[in-house]
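Comments concern the structure below.
Some chains omitted; the rest stay in position.
Labels run A and B following the written order; every chain starts at residue 1.
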């Protein structure tokens, strides 16, 4: 039995949570304030059998890994004149810790 | 030394917390949002000596384990006519992970 602690950006929290649940995993979401990803993030606890750890990591990665995104930006190039253009930013990202569980109880 | 992570339904959070404290355990409550028990739930961190792990599990189980409860329900059986009757629902439930602590410090 393993306990997986996954920290994902808040933007990806809902999709990661629902995809893990859909795949049959029990997910507990901890309210995380601030943290090491630029924006807010969400921490999940997932308890699972040893042989399903990689499935959890795959799901978390698929729905939260770092990716480039084009966002609109703008620059002014004169008094009251302004142009809008897309910039590439990196969003998402996940940090995953897998811990060994010595004892597991469901009461 | 072990770290016990106990996830209980929010309804049972206060009693579990106070009974653990009364028994001499140091309890840290994490704000948990959503999760795998139907209603809201609360996650506790309890650090304890190896030989007291079962005591913690017993206390958590006593005050939060799944049980049947009769709740009032109602059904309408005609225009504007309604009857109230009790239904049995399952409430509570606890999930407990015991982790090994490699090093413990109280500063």
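One rule holds in what follows: contacts are C-beta pairs under 8 Å (C-beta built on N, C-alpha and C of every residue); 3 or more make two chains touch, one makes a residue touch a chain.
Just so it is clear, the structure is predicted and the values come from calculations on it, not from any experiment.
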Identical protein chains across the whole complex (2 displayed): 3
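Criterion: only the chains that are shown with their structure count from here on.
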Taking each chain's centre as its mean C-alpha position, how far apart are chain A and chain B in Å? 26
Hey, which residues of chain B end up touching chain A in the complex? 2, 5, 7, 30-36, 41, 43, 53, 57, 60-61, 64-66, 93-100
Once bound in the complex, which stretches of chain A touch chain B? 1, 3, 17, 21, 26-31, 45, 47, 99-107
